[in-house]
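Only one protein chain is missing from this complex, and each of the others stays in its spot.
Chain naming follows the written order as A, B and C, and within any one chain the residues start at number 1.
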């Protein structure tokens, strides 16, 4: 059964210390508000995973939430380094973290194996690189056919205890619709034991059922649904608000030191109770700047049969 | 480069005697008009493939186009047997055919391996069945991890020489959009050397670009685009026309004998020059009966960025 | 006493196997009627998935095939064929599935491929479709069929869809999920014992042990507490005849 609730309740109900937590959304619909809530609830021993850790993992790592990180690109996109991630890996600050890394293709293949209950999936990457030497999860399988290649790399399933994803809209049953970059959302949801879905808008079931091809995660795999407008800020939601690039650039400055991040967290995460309070602290002008002009998709007729 | 042309030209340009020809579309958007054109052009040695052969393969087999059939469910859906298919397998009428069969999952997995250039893909099916004993394409691979199962079935790629698919709409570059059941269309297109795309409507590029998530086949893999309204009759196009169930039921009668089919082909395939002529022969009432009431999807805003 | 046909009894009995929170992979025909019946009576949240990739379908009328447009309109989702099999079925999200077939043996193995020799068939049947995949990856599968010796041989000519293979242990060793749960015929309801062998749980009203033995290709056993199959009520019959199959496409004849 899917429960409609708020993020504080969804996180505390779904997530236990020691869990593997995956935050879905490839460069789009990143669950920032959810990550902030995890920080606020002071988890200390999570194995966190994302293809693109982005600023949210920098914050969770600096806050001491993580003991291990699974990822494929740990950068501040378009800006540079993820400084807290680097400090943890290079200097063990605020605590050492284990890393488990892949290429993007390797990462999404692990989620896909997890989503479809396969012991492994083959893929044409890693050969000729140094990854297999440093990651025992990447193995080789012989090709049983008379074709090339004779052996091929495989990766095993990744099955998060909890996946948190976002969507533009869903109904109360958790049937979620996304447009724009859909990324790893479907695989991350199907691979997980427990799924928390946060949406820009909770809509009537009729809205979802009017366009079933748009549903990328079915309610039957969703456990908690949270309505949380602007919950991806400073990431974006296609058609709802743009990426706040200024915030990404500013993070490069804020994250120069662990202390700088701690101050930021005190003000923007620990210092507020909910994501709504966080939004209150933003300038109105930011909301206006980030709002795209409308640009509707040409309608389709599904037909009344 | 994608060429906009008619079906007669697309078929004769794309398809050579001896080719493997795949007709995509799982129970929806079946390329009937294309199949009729193949019959009209009197091919005699094709290896034809479809998950659900449906009436169109019954016709192609009876017309003597096929020497081999790859499939996963050879029935008249909701009605019963495919009688021409059975006659070919059971009695070699009008000619013997080889068969290469899978479950639906095995079939789509073969196309997927072909589409993604993999030597094989693993799947949890066929174990405990008699398929592996009769189909050397189904093999086993050892699991290199300490997980279950110890070994798992795999299937090799299926790479058709030519795939013919249909879509509700596409632009002149062949960017194709489908709603309703999308089936095997994407994999069948990516797996093939040459792709013929037939659509209900050729639309302006702006229509396609207004809703990029709806594009399931990109123009870059499409070689020929044909505008052919009602080209799936008696199959259907979601939102455009319903399945002509009466035609499926009547086929059960028509196909009782090879002669019955030949008569039907004389009238409806050999006796007409194009699909437009075939449509001319239908009753106006049929078009009206098959037209669904309109039922538009709730619009989405992609945003103007 | 309400009058009912064999098919109506099979529909209502099969519907009882479905729970409110099940996700069921529906076949066409009688299984489709059974699922829609269950959804209207006791399982309003039943999620109906079709192998064509329609998720949580709400058909406004009876679909003739598993890929009709009526399964799309008003559905919760539609996914590509590959995703339906990979994420939903193989991923373990299907609780119940319906299978049919020309032959069923005592371990619930099903043949829908060929009568006679595979390479030189007496009768070529349609083949697996999704059946082998459903039989291999669903928690509970149900078989609805008419009951005759021809349909219930001791051994099937070809295993299209594995049941308990050569017993529950055999199936488990092969790593297959779940297994056959019940076989519902026009004579009886069969379940599977600890060893994975079919036995008769209830007889339909008016059917004798001998009727079943005569129509089964092996010495099938009977439950110690052999009961009678519950029959449809008036409301159920009305639902089927007025609403689910008003044209009598599937319920017009008893086979």
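Just so it is clear, a contact is a pair of C-beta atoms (placed from the backbone, for glycine too) under 8 Å apart; a residue touches a chain by one contact, two chains touch by 3 or more.
These numbers come from a predicted model, not from an experiment.
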Subject >> Shown chains touched by the chain that is not drawn here >> reply: A, B
**OP:** Based on the whole complex, identify which of A:112, A:159, A:215 or A:255 touches the chain you can't see.
**Re:** A:112
Subject >> Residue, one of A:3, A:127, A:202 or A:282, that touches the chain absent here >> reply: A:127
Subject >> Touching the absent chain when the full complex is considered, from B:186, B:235 or B:255 >> reply: B:186
**OP:** For the chain that got dropped from the picture, name the residues of chain A it touches.
**Re:** 26-28, 51-52, 71-75, 77-79, 81-82, 85-86, 89-90, 101-106, 108-109, 112, 123-131, 134, 148-149, 179-187, 216, 236, 238-239, 242-243, 245, 248, 292, 295
Subject >> Contacts of chain B with the absent chain, listed as residue ranges >> reply: 1, 112, 115-118, 173, 175, 186, 190, 208-209, 212-213, 215, 218-221, 302-305
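Rule of thumb we're sticking to: only the chains that are shown with their structure count from here on.
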Subject >> Central subunit by CA centre of mass proxy >> reply: B
Subject >> Separation of chain A from chain B, taking each centre as the mean of its C-alpha atoms, in whole Å >> reply: 37
Subject >> Geometric centre distance via CA averages, chain C-chain B, whole Å >> reply: 28
**OP:** Can you check how far apart chain A and chain C are, centre to centre, with Cα atoms defining each centre and the answer in Å?
**Re:** 40
Original post:
Which residue numbers or ranges of chain B touch two or more of the other chains?
Top reply: 123-124, 148-149, 179-180, 182, 238, 242, 292, 295
Subject >> Multi-partner residues of chain C (at least 2 other chains) >> reply: 54, 68-69, 72-73, 78, 90
